[in-house]
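In what follows, a structure is listed as structure tokens, so that the remarks can point back to it.
Complex shown without one protein chain; remaining protein chains in place.
== chain A ==
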Amino acid sequence: MAYTTFNRNINDQLKEPMFFGNAVNVSRYDQQKYPIFEKLIEKQLSFFWRPEEIDVSKDRIDFQQLPDHEKHIFLSNLKYQTLLDSVQGRSPNVALLPIVSIPELETWIETWAFSETIHSRSYTHIVRNITAEPHKVFDDIMLNEKILERAQDVTRYYDALIDGVNLYQRCGEGNHNINGNIESITLRELKKRLYLCMMSVNVLEAIRFYVSFACSFAFAERELMEGNAKIIRLIARDEALHLTGTQHILNIMASGDDDPEMAEIARECEEDAYAIFMLAAEQEKDWAAYLFKDGSMIGLNKDILCQYVEYITNSRMQAVGLKPRFATTQNPIPWINTWLVSDNVQVAPQESEISSYLVGQIDNEVDSDEFGDFDL
């Protein structure tokens, strides 16, 4: 029950459920219950990139020339992205590692969260470049009410899970007197919190992030802030993988093959899951109103972004087995696909060079002329 960093129980890891079984002891991958997680790890590692590799220097000039309402859109969007990745860089580790029971999933969670820390560092790289006063941008995240409102819902399910797990691992199931308050916890309740937490993570990765990507790419469509867009493309590629990981977890849970109780919970929580999606969609629409409060930009305005919220919410709901709830069936910003496509497959029309995959590459072609001045 209490967490241990090296569980001495000799167990068959192949028989453990994804969560709430024995804590993992040996990190071994010679046998795997769900090989998909190791494949995700390999893919994620193959995506490795560093923000410093991307030249964002032209963005400074672009940014200075943006009208004020577009500066507001750009910076607010960046602050929101910073908030989302601040949460995602730590929460999967803090919330999920104490309860995970199979090694390949444990390592996927760590790999996933690590890649989010790269995203966080890249926002600093962007902000440092466009303003001489980066602290103003970051300080505002903790003061801006619109952002804090979103933080509330993004973190709520993680916090409820972490809180419940702490109580459970310390005291076990039942009613406990904690500093004079009676708090109760059951394993079933914890499983429910976990399921809802994964749904909310899916919403964060699959909807909230994409709404913010749309804004980043809308600038680049006009050949503005292209360094930023290059970074966001790399982030979007990572996020596509993360949300695939989360969808796998959710679907394995719902199938019941892993833990039959989890399938019951998934059925029981269906309405809650709908509510999480619908609330997030409403919040993202509110956010769109805030972004465009002082004016629209070419190619994107509040109405178009709201339609995109509906479109992407529908498609993400279907991916986890829910029915779409909005009437919108067409992507109102089809140009986003060109930006979202993986770098190595097709390069967006505005881009002249492929930004990733240059790490550690050396030009092996040396012409003999280059040794002309050599004396031995």
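To be clear about the criterion, a residue touches a chain if its C-beta (ideal position, glycine included) is under 8 Å from a C-beta of that chain, and two chains touch if they have at least 3 such contacts; residues count from 1.
The criterion applied here is as follows: contacts and distances are computed from a predicted model.
Candidate names were "ABC transporter ATP-binding protein", "Transport permease protein", "Sarcosine oxidase subunit delta" or "(2Fe-2S) ferredoxin", and the UniProt protein name of the unshown chain is "(2Fe-2S) ferredoxin". The omitted chain makes contact with just one of the residues A:Asn22, A:Ser122, A:Ser200 or A:Gln247: A:Gln247. Although one chain is not drawn, its touching partners on chain A can still be listed: residues 36, 39-40, 43, 236-237, 240-241, 243-244, 247-248, 251, 315, 318-319, 321, 329, 331, 334, 337, 340-342, 345-346.
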